[in-house]
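Every protein chain but one is kept in place in this view of the complex.
Our next item is chain A:
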């Protein structure tokens, strides 16, 4: 039964990936890409990697899907007919060889990890010192905290890159409103957004709190928050702030800043990112809550795009 489930899931993943690649229609390709993300999430779930499954479905399928659909819409508004030019044969063959080689490389790297290397065991032995029980959170916020700190700054840097694309005269205005037109289902989207945003806030807070001991954490919570903000913006229930809004800047920087300050304070104790004994959980939860807020706001604004001049709005 499980083997049959795995085989069907694998076939569906390969099939939707092929469909997303080969579809001529850009919207159909995006829809298949979103389905692919959800199926990959199911595959992670089948391997008991619940944290990765949530991240894949929320970020890989959800936020990326919205981003692709908005990109298509904006390209069409610019007059792009979204038809890709016929590629020469050598380019297709070259791309095929390069991708197949890359897939083989990743496959061999994964298969070279010995099943009995017991990395999980050595992490489990270190976990009691942290006072939390989710080993993924332990790795992200303690054992490999440096990587996560850099990721938080990369996310912020990506928003700076998006903002730097603002056209002349648009800085520091608001990004283009996502709200639907009055006759295009505005009322439905507004009611849905007003209903979902508070629920998303509660869900995000819960995911961070649960992330200490159960699957969850700052990235999953941040994505839920971003999803709530985007849907509320589509309904017109919230409008994007100006790019120089003081509260917005605080929300964007809070997570990376708190993480960095706690990391630097660790130097006084002997080492960068050292958590003083007895305060590990409190510091990790503080970092995670501020990170979740910053990730949520940053992701939502990345989807919103660069600021536009006021007369172009809507």
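Note that in this section a residue touches a chain if its C-beta (ideal position, glycine included) is under 8 Å from a C-beta of that chain, and two chains touch if they have at least 3 such contacts; residues count from 1.
Going forward, contacts and distances are computed from a predicted model.
Enquirer: Can you pick, from "Monovalent cation/H(+) antiporter subunit G", "Diacetylchitobiose uptake system permease protein NgcG", "Solute-binding protein family 5 domain-containing protein" or "Aspartyl/glutamyl-tRNA(Asn/Gln) amidotransferase subunit B", the UniProt name of the chain not shown?
Expert: "Monovalent cation/H(+) antiporter subunit G"
Enquirer: Out of A:46, A:75, A:97 or A:188, which touches the unshown chain?
Expert: A:188
Enquirer: Identify the residues of chain A touching the omitted chain, counting contacts across the whole complex.
Expert: 180, 183-185, 188-189, 191-192, 195-196, 199
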